[in-house]
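Some notes on the structure that comes next.
One protein chain omitted, others in place.
The first chain written gets the first letter, and so on, giving A, B and C; residue counts start at 1 in each chain.
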């Protein structure tokens, strides 16, 4: 792991009445972990700039040290996924479809694969409307152990058949590190779902396989934690990572989660990775999908991921939010008009 | 206050082992408050529909009654501001500018009035760029008592001068019921700020004066609480209410607040009142203003309200988020393009 | 207002590639607002300590300045309510009852005054059980304009009668600055409710009258915002302030709000003001009152404030959470046992 030495990773602000011993103690601990300490004795207060391996420095409990007022991390804890590390936008190839390039991408399909008929009806419709990547899961994380958990490998086989039939690469979720080899053998893009974003062993494993990774934001994760999760994947060697905002948990109850639309420009500023928005799972209501998809494109997202189901009220998972094929076709028309107004094809 | 009698306001679900006495007790209390009780004895469980004045019914502590499992309010606690009450969109006239009609409206100007020069420079610029209502406050609510609190009446006088000079009606905040007469005498639109959204005496007072009211969402209020606040204004007789989403408090720290973009379609569904978005205060960062303004229009907002300052770094209030006049002109170009793509003028 | 000059109020960390002009610009702006700048040129990065009036310094939008990475406020924005300003615990006299001294205090009574019978039954019971201050409101802030809003002056008269009859000073809420004179004429302790915590004109006004103030935490306010609110009262001249934690808004729905029990030791560390806990409004459920009251005392609160109602299911406000007189007597027994185990009388 290359360390960019020479950066202050943390500014340690001493208390006004800190003694010289307190300062010396901080400096000594910094040296213990291989860091340099730059001491600036102000008129009233001493400030120490710590230079060295940021992980080593930031994990010390500075605010438990005598005489320390506050420790301010100056560098971000992630590196490779940061715009500081790579200025140019990353473009991820998903079975021939570039994500993060000029074209606004649409991923669409049913939340869960339920049957050949259901999947093919959805795939046919979304392909005709202009989606270029198919979604559909074979493994579902469910809050209740008594809910439908997915078709497993049978679902992956159906997705592979649909790929051949409709010419759409597909994305599928993986939940368990022991299933990665299986999902990776079939899918064009591996999804890490919102509940798995902080599953560090899973992140490391998908970082060690070759298929690109779609990393959804934990619905309770800060943007910084999300980028740290992407760093887990990147540092294992897999640099093809797409981020996907899907709403965060707040006090508001009108929507299942609150779409954090600001995350789109914030992430584009902090990171070079492409970012999509899922307007289906954030709102959790069918009638919100279209306005939220439009907002996503207007805010600068590289694409959207939408639940489309031929018969939502029979859906085994999340039917409340799936839109109908004809609604999806309208949505694509609106997306194209908006993208054009912003100078992007869709 | 007209009561729409004949609506079930609440469904009271009894426990499986509720006794006939428990049911009788609920029915009796309903009659005490002038409501009718419709008892449906299911095979396993009794359900009571309560019909009558919803406020009277909903304020009883049903879940503290013996034998009651749960009370489910079916009607919303607000009435007049609801789409159920009025299907057609309300259009509010602000000094000749219609808000809530087809045209996407831009309100712009400095957060606080600081001086004649500052205000006039901003007003000139926003008028030229296409804003049709000026913003600028004379009274500011500040978290710290040591922060700048506004110029008071002097600020209102300057705003009135700017109105004459640039032909822009203006909006100004009121904090104290004792200032309403003063602010109402000058301003074209009275703003209730986010920290005052649950200041019920203030809401009632602005409901009793003739100028239209711009009601910002409390940054910690649910949409339902916000519509209840609008109801406070409406029921006093003032029906010219414009809502404004401005971000809610969440755990995310990259932005000052999290813009709840979903609130735009949610409010349009629940209420007939126009809704604006403030992309400046929600993000709290200059570089977020443009993408959030675009998202607002794409999501269906009737307009935006933007902080513009000729020299943000000298601003006495919220300079971190103000954009420059030239940035605002670019923003207006983008808004017009997006609105046109959606079939709306701007 | 005495300014403690000589404190660094803010540490301004420059970017690594900040130019000498960027540094000079920051220094110049600091001098413009009357502050001193202490520049420490580190090996890699320059850090500027700003010394002077903290309000003037902290309100500048430093992060909008060219070359500035981050501005870290070192001093808290409040002063007089801080432990730094006064080391000794403040003890507030409420009609002869000391709050903040060794004895754990119990304030109890109905949420709203509904009638003479209801109030007197409650007052009698809580006095016998050991409460030393009576609660009961004449003005109620209600989310819906259609809910019961309190008896007004008639309620205050009944409270004054109960004071004479049972020898208990009482606390009552004020919502509107125009009612302060009235409430202050009757009550021994003026309460600022959770929805009014950021009503700055109201805070300033109660700071100008002589009765002590009970300041509830806004259910969406940080501890820092709460202490800023207390500062608003203090700086107007009224130093008799009691804080009261009452739960904050979170995503959890089992309870009305989430009691932030950590706020008790956090506030004791940051401020010299006494702190109470309201276990009734935080949980919003009768069966939670006793365990939360015990937790409050164990965490070090100076007292509790509890809703007690002789017939909760007839209550016009918040009946779901009121406990019965006999439950309150048991609660007081438990509180006394716990306080004794911690070496405090109750």
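Worth pointing out:
Convention: contacts are C-beta pairs under 8 Å (C-beta built on N, C-alpha and C of every residue); 3 or more make two chains touch, one makes a residue touch a chain.
Keep in mind that what you see is a predicted model, and the values were worked out from it rather than measured.
The residue touching the chain not shown here, chosen from C:266, C:311 or C:329, is C:266. Within the whole complex, the absent chain has one touching residue among C:292, C:317 or C:331, and that is C:292.
Where chain B meets the chain that is not shown, the touching residues are 6-8, 11, 13, 16, 38, 40-45, 47, 49, 51, 69-70, 72, 74, 249-251. In the full complex, chain C touches the hidden chain at residues 220, 222-224, 248, 250-255, 258-266, 269, 282-283, 287-288, 291-292, 294-300, 334, 337-338, 340-342. Against the chain not shown here, chain A presents residues 1, 29, 53-55, 58-61, 63-65, 77-78, 141-148, 175-178, 195-196, 198-201, 204, 218-220, 225, 228, 231-232, 235, 249, 286, 312-313, 315-320.
In the analysis below, only the chains that are shown with their structure count from here on.
Distance from the chain A centre to the chain C centre is 39 Å, each centre being the mean of its Cα atoms. Each chain gets a centre from the mean of its Cα atoms; for chain B and chain C, those two points are 27 Å apart.
Taking each chain's centre as the mean of its C-alpha atoms, chain A lies 32 Å from chain B. Contact with two or more other chains is made by residues 220 of chain B.
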